[in-house]
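Everything below concerns the one structure shown next.
Every protein chain except one is present and positioned as in the full complex.
Chain naming follows the written order as A and B, and within any one chain the residues start at number 1.
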Amino acid sequence: MPAASGSRRRPSARRPPPRYEPAATPRPGLVQAALAVVGVGLGAVTALTITSETGAQFTAAGGVATFVGSLTGMVGTYLAMVMVLLVSRIPFVERVLGHDGLLRWHRWLAPWPISLLVAHAVFITAGYAQAARTGLWHQVGVLLRQYPDVLIATVGLGLMCLAGSISIRAIRRRVRREVWWSVHLVMYLALGLSFAHVLAIGPAFVGHPLTQAVWWLIWMATVGLVLGYRIGLPVVRSMRHRLQVVEVRPEGPGVVSVVCSGQHLEKLAVSGGQFFCWRFLARGMWWHSHPYSLSALPQPPYLRLTVKNSGDHSAAMATLRPGTKIMIEGPYGTFTRHVQQHRRVVLIAAGIGVTALRALLEDLPRGSQPVVILRASRQEDLVLGSEVRALVKHAHGWYHELVGSREEVSINGRTLRRLVPDLDRRDVYICGPEGFVTGVADLVRWLGIPAEAIHHEAFAL
Amino acid sequence: MPDPAFTHAEHVMGTVVSFAVVPGDVPAGEARAAVGAACAGLHRVDATFSTWDAGSPVSRLRRGEATLGMMPPEVAEVLDLCELAAAASRGWFDPWAMPGGVDPTGLVKGWAVERAAAGLRRAGIAAALVNGGGDLTAFGSPEPGRPWRAGIRHPWRADALACIVEVRSAVATSASYERGGHLIDPFTGRPAAGVASATVTGPSLAMADALATALAVGGDDALAVIGEIEGYEGYLIRADGSETDTGDMRFLQ
Partner (left out) sequence: MKRSPAFIAAGAITGFTGVLIAHAGARVPLASGSHPLAGGSPGSSASAGASRPAAPAAHGGTGAGSGGPAHTVVGPGVNFGYGTIAVRVTVAGHRIVSVRVASLSTLEPTSQQISYQAIPILRSEVLSAQSASINAVSGATYTSEGYDRSLQVALDQLHA
């Protein structure tokens, strides 16, 4: 099947590709149910903590502080579990909320478990110190010496604070992604170190078998989901598909396409516009995992991704050798036809954003009549332009190129209205560098298009 | 609020003996002189019985360098009392089981304080309480119709009390929290554990002192024995915080 020359390996743009196993449709109901379950858990553990407190405990010396410490510890750890679950890459959740959406929630939630757990440590120590009529610092020493589980958990808390602080935006910007990633993984360890002390001396747990059972359930479920979806699923997938690099083609200045081949690609169930996290098992690259969109729907046995040289990793892509094995995770992303509200669409991309657009274009349902606008600084930067033009023609759409520097050419209200007269009856898909995407999305909103009809995918370059 | 006319603290026997005196009809000067005499007696006892002073008579007795016949008469009196106490406590108090030779320390202080209080009484003083470093005896009433009241120290909190008892002659408490593990179990020969604080009340401080030591070592078993001794009551705080007593203990709080 693969011919000797590279050109025949380019996925055909002349006819619509056959539909393979359809990508799983997102099921928002399932996610809503999952959210409700998470809420039930939160309410339940809070209530269990409160109902396990007796009046005698509460009014004793240090009782209030110990109770507050108990509550903050419970809720803080529960939220930490939620944090872990948010990034466990559970497919049905990811399909609805999106990889980016989940990361946003993860980042938004982050300060809460850490603050609550630090508060927990302080309040428990204060409560014990009040009960024992000793000073706070003396009590710290007592707790750490007399309870080995507490010592371990305190180490965990310290690790959590350290790992958390490296994610503060100001610091994260200054460290390499791989360094940040390795430090962040310590969070799993930090959380695990805290497990023992809770059951051993938590006031809500000692002598309360129901609370203990609930706690075990939460931990087992979280560990199971993480192991299954974060580690198990990617490993199973990679073994099933056995992806490897077949060819690396230049597409334009600093841009290459990597064609890969694999088995059972029809089972990938990917929608156009989605991306995978790619781990190329080559020297110097195997410990990174980077997200790249497919630049065409899979054509078994081939996959294609198109990458622009903008950093160590993407530059190294150009040097990949055929036969290099690949591990992938995914597909991720909600930049697909499944979120389409209207019948018709307008697709806008800048620079390397054309990759996702190109795959999405191939996947659009009949009758989309796409208006496609490609933006680039120079003509040669318009990669995959011929493919896109062919697909648009086939779909009875309109194709526009806006080439030139930012001073010469820009996308503004007048341009959009001229190019897309029926803008308010189309879904708008925007893809490209973050600044471009935000700018166009704001513009489209200002033009009166509701947020539900605007979909964007920003590439962090 | 009870108001002894004056108090006095004397450093002797490695501790502090406190006097609280209500002279009554005796002039203040005479009362103070009586206290002075009592203190002198305490120092003499200290010189005779101190096991920390290697040259004291009892130390020489312990080392075998002197016989009982060479001792001052008080020594024989104390040892007789020790035998009595050992029999009454069924062996839980046994000065002969101590390492290093016979050690009547568990009884001497109480005996000495009892003698000091007796001296004050002979001087005509209306009411007094003498506290020998935690073992105390008293006579009379600090105020009409009101007994002397003693608090028993909380085993784990130096500034708090575990309870309050009415002083009916003597109150003695034994525990290890001040010095740590110096109570030897005569049946095992090793430091006793399990008891945080042991208190005995009764007519004689010397006996109460010995019985308190026995109670601290023997715990609940010794408490049963003390309960059968006429006139003496015991109160025990165990290491886990629970308490028990012989039933007729005169608690005020």
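Heads up, the rule we're going with is that contacts are C-beta pairs under 8 Å (C-beta built on N, C-alpha and C of every residue); 3 or more make two chains touch, one makes a residue touch a chain.
As the structure is a prediction and not an experimental result, all values here were calculated from the model.
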Of B:97, B:120 or B:136, the one touching the omitted chain in the full complex: B:136
Touching residue (missing chain; options B:20, B:71 or B:102): B:20
Which residue of A:80, A:97 or A:294 touches the chain not shown here: A:97
Per the touch definition above, residue among B:53, B:77, B:220 or B:248 touching the missing chain: B:248
Residues from subunit A at the interface with the omitted partner, ascending: 28, 31-32, 35-44, 46-48, 50-57, 59-62, 96-97, 101, 128, 131-133, 142, 146, 200-201, 203, 206-207
Interface residues of subunit B (partner: the chain not displayed): 1-9, 11, 14-16, 18, 20, 109, 129, 131-136, 138, 142, 148-154, 156-167, 171-179, 197, 199, 240-245, 247-253
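Methods note: only the chains that are shown with their structure count from here on.
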Separation of subunit A from subunit B, taking each centre as the mean of its C-alpha atoms, in whole Å: 76
